[in-house]
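The structure that follows is given in the form of structure tokens.
Below is a slice of the complex: some chains, not all, each in place.
Just so it is clear, A, B and C label the chains in written order, and each chain counts residues from 1 on its own.
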Amino acid sequence: NSSKKSAESATITVGSMNTDYQVWKHIAESKEAKKLGLKIKVKSITDGVQLNNATAQGSVDVNAFQSWSYLETYNKQHKKTKLAALGTTYYEPMGLYSNKYKKVAEIPDGATIAIANNPSQAARGLLLLQKAGLITLKKNFDSATGTTSDINANPKNLKFKEIDDTTGPRVLKSVDAVIISNSVAFDGGLNVLKDSIYHETISKNTKDNINVLATAAKNKDNKAYQKLVKLFHSKAIQAYVNKKFSGTKVEVKKPVSYLED
Amino acid sequence: MEKVGTMASIVLKNIDVTFKNKAQTVNAVKNVSLEVEQGDIYGIIGYSGAGKSTLVRVINLLQRPTNGTVIVEDQELTKLKPQELRQVRKKIGMIFQHFNLMKSRTVAGNIAYPLLATGLSKAEINAKVTRLLELVDLSEYRDAYPSQLSGGQKQRVAIARALANDPQVLISDEATSALDPKTTKSILELLKKVNEQLKITIVLITHEMQVVKEICHNVAVMEQGQIIERGPVREVFINPKTALAKDFIETSVNIKKALERIEAKNSEWNSEKRLFLLQFAGEETEDGAISRISKQTGVDISILFADMDELDGITIGYTIIKVSGEKAAIEAAYNSFKAAKIKVETLK
Amino acid sequence: MKTEFIDAIYQTIYMTVVSALFAGILGLLTGVALVITQEGGLAEDKLLYNILDKVVNLLRSVPFIILLAVISPLTVFLVGTSVGTTAALVPLVFGIFPFYARQIQAALLTVDAGVIEAAESMDSSNLEIIFRVYLREGLTEIIRTSTITVISLIGLTTMAGAIGSGGLGDVAISIGYARYENDITLAATLVILIMVFVVQIVGDLLVKLTERG
């Protein structure tokens, strides 16, 4: 039925990872995609840097895994091969989890907290800790690349362990608390809204953490690619995402300009 | 189990060794039985590939026989547990055809190796190694590594190592074949000495008949995995029963060669000019048979070839003589040799 | 899931076989070159030896994930893309061949010097000695070493998921491990295990077949 259309529109390669990969796998095979005449091939690429490189270089057309701040960091370092956001997708709150303590206040002096070892996740985690009242950060803290060395005050003398963010749920038993991004937590059977002892809420402050679809800057206006944004926000897909991820992936339907200011 | 007499140091009974390859089955040793008495020096000869090395490797069970019983110093090795087997092996020194030295140890280290497990002190080991080094004349190579030694030097190290543990049985697989005559001689004297003084039983593979003559008391002749002849060296030398033993003896004294040469040179033989092969084996030679018979019968005797030596107290040997004189005198000479218990054969 | 799994098996086999082939050739060449150019070697050449020695060490020093990135322009140049199963071949080859070269070097050094000498005395050219003596006399060791290398390579393929290689390792990690689907991890690991066993068994068999005492 859609074979006539697909002749003119080439296959779009979407690179993704973790839960996003599942989502896009689903999207690729959905009726909605066919209706829009999109032929989508999804590739699992588990390293963000590689995935962005591949997108800029053209091996991947569109990628779906990163937050706005992750994208900005990338663009800062790659002036010649910039990426552009096609549109926003969703927001998922990062959470602070602990097996030992039920409340933030219970976290004792000298506790060890595991944070992600990649820059945007780490900075985002630190901001979360600040919000939870555990630390204060320097004034000029960069929400994309800030590190533990930008901590201004650490009244509880917390210790930090940088880990691969995908191992978060696995190290829960070894440390006092872990900051885990939602897609990892979800895979690990944790619902951020129920199981975390503290988590992000959507606000202006966390807009950097809104996830986007990205492509090479020169393809920014590619019609077919832009259809992917529309596709993601279609009812059927959102219903799937909500059900599958128990509402932890909160749809964000904003223009790209919302992020840029 | 049959009890073995205490006189026999080594008893091999019905030994078979079969090597199985993908394609081939080699019966390297076939139903060989052998008894070597305490204090004996037993030679094993045979052509290349006869199974000699394989047979002696059975003695300390380096080669497990496919069939058969091995008894050394009254212990049936084939029935021992590893731990016990090691106790018996301690009594068996072995000199390998290919030396098998440890390349990571110096000459002294190689010789000291078997002493490491004996509980001797460092100083004692050192003293012993020094003595052994002197014995094989390698004192100045004490700290050299095998790769820096000549072939003969390597073999001498191997010999010293085999003696280090004061074995009761010494097995030597062509231990002197890479050695020059002087070293060979000194090694053989050494073997003889340890045999006589320490009553060590020696089994010795060689292809040099000279070695057999010089130090062995008994000898076994192997062919195609079997012992085809055996006995006291003297008897085998004087009266070889098999073609192979004869061959060995003949080639060892070079008679055949001499004969060919003599025949090639002297073509005219007749009733007054004969070629005799004399074979001495006994006290007769001492009596000067050749000169006596020459005088008695009046014939002229030229010695064209001679190889005479003593063996186990008895002079034996071969001589090829040209006898010239009257026909009757020559006949008389022939009979005189016979009467003197010298085997005589008219070659021409 | 099932077809994905079968795809993953196919991808792992594909990556292993193809990169083993290329890395094998490169590694053999480099290993042989190391042996013959070293001090006292057939074609002693201090400079070349030092260069090769250093390059091998250099390549072995770079963490694989960084190698993936550093090498990606070459990957694009060679296979047209920097991601996917085929793209994984390039870093895999560069990740494993220096290791194999060292292994080959060690294997060839076990060939009896006397035999090399005999070949030299029989007027063999260096090339003949390499092919007819080193590689042949060292064959058993080379096979042993290749077995170790191929198994290491299978291990390495599991790390190429970063560039979308796919394969069992990727399935085990990005599906089984990340989603705590232990069945999948187990199944993928099991299949890898079977592959390792097959390689080991074939290797051992070849060793037995070629061993001549």
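The working rule: a contact is a pair of C-beta atoms (placed from the backbone, for glycine too) under 8 Å apart; a residue touches a chain by one contact, two chains touch by 3 or more.
Every value quoted in this text rests on a predicted model; they were computed, and no experiment measured them.
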item	value
Protein chain stoichiometry for the whole structure, using the labels that appear	A x1, B x2, C x2
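Everything below uses one rule, namely that only the chains that are shown with their structure count from here on.
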item	value
Chain contact topology (line, ring, star, complete or other)	other
Chain occupying the most central position, where position means C-alpha average	C
Computed distance of Cα centres, subunit C from subunit A, in Å	36
Whole-Å separation of chain centres (CA-atom averages), subunit A against subunit B	88
Where subunit B and subunit C are represented by their mean Cα positions, the distance between them in whole Å	55
Interface hub residues of subunit A, defined as touching at least two other chains	none
Numbers and ranges of subunit C residues touching at least 2 other chains	none
Sites on subunit C touched by subunit A in the complex	65, 68-69, 72, 76, 81-84, 87, 161-164, 166, 170, 173-174, 177-180
Residues on subunit A engaged by subunit C in the complex (per definition of touch)	15, 17-18, 21, 43-47, 49-51, 53-54, 57-60, 166, 169, 184, 187-189
